[in-house]
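A single protein chain has been removed from this complex, and every other one stays in its place.
Residue numbering begins at 1 within each chain, and the chains themselves are lettered A, B and C in the order written.
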Amino acid sequence: MRLAPDQDALDFAGSVRELLADLADAAALRVAWDDADGRIPGVWKRLAEAGVLGLSVPEEYGGSGADLTTLLAVLVEVGRSALPEPLVETIVGAMLLAEAGGVIAEDWLPRVVAGEAVIAVGLGPGALVSAAPWADLLVVADHAGVLCAMPRDEATVTTSESVDRGVRLAAVDVPSRGGSAFDGVHLDRAFDAGVVAVAAQLTGLAEAMLDMAVRHAKQREQFGVVIGSFQAIKHQLADAYVANAFAAPVVARASWSVARDAPTRSRDASHAKHAATVAARRAARTALQVHAGIGYTFEHDLHMWMKRTWTLSSLWGTAAWHKERVAKEVLG
Amino acid sequence: MRLAPDQDALDFAGSVRELLADLADAAALRVAWDDADGRIPGVWKRLAEAGVLGLSVPEEYGGSGADLTTLLAVLVEVGRSALPEPLVETIVGAMLLAEAGGVIAEDWLPRVVAGEAVIAVGLGPGALVSAAPWADLLVVADHAGVLCAMPRDEATVTTSESVDRGVRLAAVDVPSRGGSAFDGVHLDRAFDAGVVAVAAQLTGLAEAMLDMAVRHAKQREQFGVVIGSFQAIKHQLADAYVANAFAAPVVARASWSVARDAPTRSRDASHAKHAATVAARRAARTALQVHAGIGYTFEHDLHMWMKRTWTLSSLWGTAAWHKERVAKEVLG
Amino acid sequence: MDLTEPAELAAFRGEAREWLRSHVPHSPLPSLDTAAGFAAHREWERRMYEARWGVVTWPEPYGGRGAGLLEWLVFEEEYWAAGAPVRVSQNGIFLLAPTIFEYGTQAQKDRFLTPMARADEVWAQGWSEPGAGSDLASLRSKAERVDGGWRLSGQKTWSTRAAYADWMFGLFRSDPASERHRGLTYILLPLAADGVTVRPIRQLDGEPGFAEVFFDEVFVPDEHVLGGVGEGWKVAMSTTTSERGLTLRSPGRFMAAADRLLDLHAATQASDPDAAAAARGDVVQAWMDADAYRLYVLGTALKALGGESIGAESSANKLFWSQLDVALHETALALLGERATLDADPVAAPWLDGYEFSLAGPIYAGTNEVQRNVVAERVLGLPR
Partner (left out) sequence: MDLTEPAELAAFRGEAREWLRSHVPHSPLPSLDTAAGFAAHREWERRMYEARWGVVTWPEPYGGRGAGLLEWLVFEEEYWAAGAPVRVSQNGIFLLAPTIFEYGTQAQKDRFLTPMARADEVWAQGWSEPGAGSDLASLRSKAERVDGGWRLSGQKTWSTRAAYADWMFGLFRSDPASERHRGLTYILLPLAADGVTVRPIRQLDGEPGFAEVFFDEVFVPDEHVLGGVGEGWKVAMSTTTSERGLTLRSPGRFMAAADRLLDLHAATQASDPDAAAAARGDVVQAWMDADAYRLYVLGTALKALGGESIGAESSANKLFWSQLDVALHETALALLGERATLDADPVAAPWLDGYEFSLAGPIYAGTNEVQRNVVAERVLGLPR
């Protein structure tokens, strides 16, 4: 038994971490935030070259055919770097295409693997489609509620500005008879995969914010000592650490449940998103309080991580939505 | 304007505090707890002599005709001493009798004022009647749901043992055609009066527990210093203090709303019980954590205050019940 | 006990409500953190002042109404309930003015109060320094004695409003040999003075809500010292007590926010009943807490009017409102669901702004960690 990614997956995630530290550090992130496009030039292609984009695509389409448990550690790293790239959306979209098969899969999946196509998906309780303005292909419901895929320029995409400049959220309006309808795909499973992927990012975000806060607490002096020596600082950091440490295995288990399509899949996915959201929001609040004034500035990096936390909290179902989903399973 | 009892009422409560410190200190309480009866001998009579029992009884029945705002400070003192006497029940019962008037009021109210009669009442959401085993007169609903008054020995009173040995909780079964039916009394108002009275006791309990904890924190040494010098201790005591400090004016306002039968009476009463319950339970948890091992013993006095807090939390509607009552008013 | 609003107070409330109803701008002013918005807010303050609603607590000769604490609370309730703009003059009229009334010379009162109240001169605060935040007494910006005045050097930070303000009040170390709370002097200076550099700092929301201010041999004449030389800490404490206490965060503001939260909940009940149901407990808790805050402040005000000192209660106050404000806005964001971060959405944006603003609450005017120490030590008597 193992409740952690395999060593190979961890090693792979380690290499992605290095790649991101190199290409997508806080400075690069800041540039992307100021840019109209909002993405970090070149990273997507490099993620493709590193094999990240093809990781969960079946081998017949040029991918590695791995499952969500293998992607998990990569997603934590993506969260840790607050990366503004449409990874989750593309992974989930690719999962649906692979399941649908046929021409559409043959057309698009090799392009996903090569880093030449971005997919955005509209699943779950929300109306906004994350990454739609960046997408080449949209997988969304039409007016009749039928899921279909179409190139982005065949739909009407209306972007809503977010305080998190590293995402693009949009309403998507689909023409009545546009796109290719999907048959026989497991929407719920794809949704749960996205939910767990976002939860993994949230645990990474929380780790990064706590790291920043701990570093600050070790350096910042007040009353003649570093503030990290005060119990008031220690204890709030300890509590935030514990919350995230206990969310992580819940997220890991959910990745397994999704990969195996376990009977508890939806419950486990929702538990993961709830726990990870609560822990990450707590980490954000704690990190801000520990940083105090400096953390409240746009100049300090923390706010980009906080705002990413807020966005991922509100997408793919809020904490309350997921808690109620667990409650329905557990309590009826 | 004044959001505090009048000076007269405060002075009166001060004298009650002295009386209780004298007759009903922790040692007396402990004796009562070990006693089969569970009351402190002589205190009821002394409360009558001091005018506490007649305080809210109309003058025509030998009382002082004061309202709940005047009783408020006394009830806080009663809470502070964790007094095991049926004060709230008798006050509310007397309020109903006075409103009903007639023979029953003429019979019983002078005896209440003289400390010769205890009343227990069955109002609100619960099925248990507090103080019923101690009561001379019961004011409860019969099988048809009609409120009626009858001497205790005409009903079947089945006591349930409580971890709080300073209360007596019982199920009361009323014979079909027993007692005198009440007409034209405002049950809801009487219930709200009881709710606010209990809330006032809870703020007093919280104050007493925080006082104990602060005293302990100033004396107990660990790691070579008194534990009250640790931020971990300071901050939890500060938070518990703040919660109770903000409950107190809510309780005071509710006493006014009940006294004036304000349109917001029920909402204010429920807000008071909710806020006071949450604050007192927090004070109990904090006091126990600060005392640590010694607070966990039966020998230390703290547990009697904690258990009184638990009982008063669960009677006259729980915090959740009252919160929902506020929600229904505020949110619909 | 008596909670009936006296007739005069009710009349005052009616008058304020009437004026606000007919004068509060129908659509929100542009953001205070832009030049245009700053000007629009100055203009609003001027209209308030001219109608004698700008500084109701000040004496009549200075444009006020000599309003007492209760009237002030009532005015604030009406002000925020009317959806009126945030007060660009806040630092001056609520924080500095009480200090000028207490310690200022007649000449200083004549010079500063009216332009302050008319928002012709907007004030920024100069407390914190890069090395002196929670530990304010460790500040190092200095004032050197020169002929006829003082020469300032050093740096202040987190100076609210300084990006567009005209004047600053703050503490400077006038005795180079002094330490901690001693040897400080309270000084007023124009931000346009030679040697002053204001570097706006963008806040969480990306706007320059505060600034760093650098002093390079800035001359300030003696008449701009408030209170005695070396008495700065004592003088400043009267301001920071106001800041933390009654006059910084009036209950009216939270009551108005709680009422808006009820509206948001009602709207969500129609659009997303599950979200509304899940947030029900938090919504009513926020409303109850705003109500409790109103009552606590009212009780404190009535005690103060009765001659009791309020002291460390303002720390309890600050802990409560800052936590209430964060929780209230967290609840709103939960109700907004996926729209929570849309900062151009007309429904979501004010809540998001409010949330970002609320996050500063547990930090500024003494972090909540410091306030808990104050409550523990000064109210509960625990050892330092």
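The working rule: contacts are C-beta pairs under 8 Å (C-beta built on N, C-alpha and C of every residue); 3 or more make two chains touch, one makes a residue touch a chain.
Everything numeric in this text was worked out from a predicted model, so none of it was measured.
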item	value
Residue of A:252, A:269 or A:302 in touch with the missing chain, whole complex considered	A:252
Given A:274, A:291 or A:308, the one touching the chain that is not displayed	A:274
Per the touch definition above, residue among B:87, B:128 or B:157 touching the missing chain	B:128
Residue ranges of subunit A at the interface with the undisplayed chain	1-6, 69, 72, 210, 214, 217-218, 226, 228-229, 231, 233-235, 237-239, 241-242, 245-250, 252-253, 255-256, 259, 271, 274-275, 323, 326-327, 330-332
Residues of subunit B in contact with the chain not shown	125-128, 160-164, 169, 221-224, 230, 232-233, 285, 288-289, 292-293, 296-299, 303, 306-307, 310-311, 313-315, 318-321, 323-324
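The definition used in the following text is that only the chains that are shown with their structure count from here on.
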item	value
Per Cα centroids, the chain farthest from subunit B	A
Averaged-CA centre spacing for the pair subunit B and subunit A, given as whole angstrom	52
Whole-Å separation of chain centres (CA-atom averages), subunit B against subunit C	40
Residue numbers of subunit B (touch at least two other chains)	231, 235
Subunit C residues counted as touching two or more neighbouring chains	369, 372
